[in-house]
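Removed: one protein chain of the complex. Kept in place: all other protein chains.
So, chain A:
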Amino acid sequence: MSRYGDYTRDPCPWVILNDTGGAFAMGAIGSGIWHFVKGAKNSPKGERIIGAITAVKARAPVLGGNFAVWGGLFSTFDCTLKGIRQKEDPWNLIASGFLTGGVLAARGGIGASARSAAFGAFALALIEGISIAASKFFAPSPMIQMPDLQPPPNVSA
């Protein structure tokens, strides 16, 4: 999930499109699973499948769209901050989470916007912190794994 220091991602303007689509797919699939179960549970017996499918059709694209807006705006802010600061570090992500939350809740007034911005920054800081910790935990630094030094062949013989 961590985006910084990842060399397999697209260069910056294009990564916005990539992120928007990925976020839409993620939201739509996740919400599809969620609402399939929920719709089947809330339907009367005998109509569970059709109820589940109806719930998925009605609700999965909506959550996918919400995710896509969040991801696209987040990626846009991330690229903007990278371009302005000419640096890539976790603060970019935290600041863009803050800005995204603030902009998306701007219609609710300054209070709602500030709360949503704080939520975004906090969530992104948590995700970044945990992913840095996980990468340190799962993959120890390759500097440690030095190859064994072979003794030089004996040339005097």
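By our rule, a residue touches a chain if its C-beta (ideal position, glycine included) is under 8 Å from a C-beta of that chain, and two chains touch if they have at least 3 such contacts; residues count from 1.
FYI, contacts and distances are computed from a predicted model.
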Which of "17326_t:CDS:1", "Translation initiation factor eIF2B subunit epsilon", "SKP1-like protein" or "Exoribonuclease phosphorolytic domain-containing protein" matches, in UniProt, the chain that is not displayed: "17326_t:CDS:1"
Residue among A:I53, A:V103 or A:I127 that touches the chain left out of view: A:I127
Contact set of chain A toward the excluded chain (per top definition): 1, 7-12, 22-23, 25-27, 29-30, 33-34, 82-83, 86, 88, 122-123, 126-127, 130-131, 134, 138
